[in-house]
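A single protein chain has been removed from this complex, and every other one stays in its place.
Take a look at chain A:
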Amino acid sequence: MAELPNPQENLSLDTFLRGLWTENPVFAMLLGMCPVLAVTNSTMNAIAMGLATTFVLVCSSLLISLLRNWIPKQVRIASYIIIIATFVTIVDYGIQAISLELYAALGAFIQLIVVNCVILGRAEAYASKQRLHTTLVNSLGMGAGFTIALLALGTVREILGSGSILGVALFGEGFQPWVVMILPPGGFFVLGAWLLLFNWLRLRKERKVMEQSGVAANAG
């Protein structure tokens, strides 16, 4: 039977918030880069991919947490993959039922959610060890963090590359779109810019903490 080496986490606000900031799957852990770079050429694609991934992440984490005491460790990865693939197939049919145009725009990246490291990583590192309610809150936080990250890239790329947001034109006729932003290199540029900003914010915060602790030590 699967072992539970980690202590059970108590539910707190941090259980949810970690996924948004300190353990953000994209900006902190750099996981799931394939859809992050590939389908964020428009805001709508980013929202759809974020929600689809969140659905798969939450449902698969819940089921894995529910079955954690019944899944032998020798077959845990195979079991997780079957569970994740099931929910990806459900999302695949769901998106086809909602909009075939959206389904065509997202292409193979819907099916590729199966191999998204964020989901398998959460299954192995968290859902297989934690209780149902903490797993639900944590996976919701991770899903929200992933969706926000995709949105951050998709919005910037659509504004710069197409001069619009959610298909609504923002600038006049004279606007010359920066086409490279909706091409694959644009994904790297925008991701790099966001990472630069977040690392700068993190370093600034760390420096402030160090300065404050230095002042306190001198005063003491």
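Keep in mind that, in the parts below, a residue touches a chain if its C-beta (ideal position, glycine included) is under 8 Å from a C-beta of that chain, and two chains touch if they have at least 3 such contacts; residues count from 1.
The rule is simple: contacts and distances are computed from a predicted model.
Novice: Can you pick, from "Aldehyde dehydrogenase family protein", "FMN-binding domain protein", "Transcriptional regulator" or "ABC transporter permease", the UniProt name of the chain not shown?
Specialist: Cross-referencing UniProt, the chain left out corresponds to "FMN-binding domain protein".
Novice: Return the single residue from A:Leu30, A:Leu100 or A:Ala125 that touches the missing chain.
Specialist: Of the candidates A:Leu30, A:Leu100 or A:Ala125, A:Leu100 is in touch with the missing chain.
Novice: From the listed residues A:Ala85, A:Cys117, A:Ile159 or A:Leu195, report the one that touches the chain absent from this view.
Specialist: Only one listed residue reaches the unshown chain, and that is A:Ala85.
Novice: Out of A:Gly19, A:Gly50, A:Gly143 or A:Gly161, which is the one that touches the chain we can't see?
Specialist: Reading the full complex, the residue touching the unseen chain is A:Gly161.
Novice: When the complex is taken as a whole, what residues of chain A touch the one chain not shown?
Specialist: The missing chain touches chain A at positions 1, 41, 67, 70-72, 74-75, 78-79, 82-83, 85-86, 89-90, 93-94, 96-97, 99-101, 104, 107, 161-162, 177, 179, 182-183.
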